[in-house]
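Would you mind keeping the following structure in view while I ask a few things?
Removed from the display is one protein chain of the complex; every other protein chain stays in position.
So, chain A:
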Amino acid sequence: MGNEDRPLLAVRHLMKRFGKGCATCRNPQNLPSGSSHCPHCGSVLACNDISFDLYEGEILGIVGESGSGKSSLVQSLYFDSPVTSGSATIATYNKGPRNIFLESAQQKRYIRNHLMGMVYQNPWIGLKMNFSSGGNIAEKLIAAGDFNVRAIRSRAADLLDHVEIPITRMDEAPAHFSGGMQQRVQISKALANKPPILLLDEVTTGLDLSVQARVLDLIRRIQRENRTAMLVVSHDLGVIRMLCDRTLVMKQGRCIEAGLTDQILEDPQHTYTQLLVHSLL
């Protein structure tokens, strides 16, 4: 029992504001309804009171229109930029159930290097484009405390092989790769430290269908083999339907609906979800 019923990652009341904020928008209730922009100071409330649980082996979907705060959410969880308020706890974090946003920079680095992997919507953020592909992966392995050069090289080769990048191209820079290959290098980098939590931001967007199929297949295999928990952000309801058991719908920084994925798609409750589903299916 135990592990199955305890969320691996529990996020509560996460707020992420871009901009200084002012007396008006510090209380989000004052924002005009249906907007995440403060009319007084121009700040953006990219994530407004987001709470959810992610369980081991689960793929949780996040959908929403452009600008609804999806990337801001996953980047906050990966400590790319500080949250405004709110908490997140990781059940297997060895320091216990503490709010990881309040941990020291050193501990955050530990969490990032050992407990999480991230694939960015934009591979130019996730990869050093002029490093070799193997070097990109090595960087993550070294960050996770691995210093044996030979072991690193062979693990990098395994990881690239796993995502079907020919080992002969290991020393090439991802700048020369196609979009699909870049995403696969990002995935292998994210997997390098065998993280229990994987954050995937639009991994298949912009790839052609056959390449998408392989990336999706890879994601499902990782879920099955390693019981990795994943947060999958996507515009594509086909991807969400295929990968995710449960889905969260975001609009203007808020979570407006959450449920079983087939229920969200076939019996959406919220006005916006009904529009989204009917326009995208």
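Everything below uses one rule, namely that contacts are C-beta pairs under 8 Å (C-beta built on N, C-alpha and C of every residue); 3 or more make two chains touch, one makes a residue touch a chain; residues count from 1.
By definition in this document, contacts and distances are computed from a predicted model.
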{"item": "From \"ABC transporter\", \"Sarcosine oxidase subunit gamma\", \"VWFA domain-containing protein\" or \"4Fe-4S ferredoxin-type domain-containing protein\", the hidden chain's UniProt protein name", "value": "\"ABC transporter\""}
{"item": "Contacts of chain A with the absent chain, listed as residue ranges", "value": "5, 55, 209, 212-213, 216-217, 220, 224, 238-239, 241-242, 245-246, 259-260, 262-263, 266-267, 269-271, 274-275, 278"}
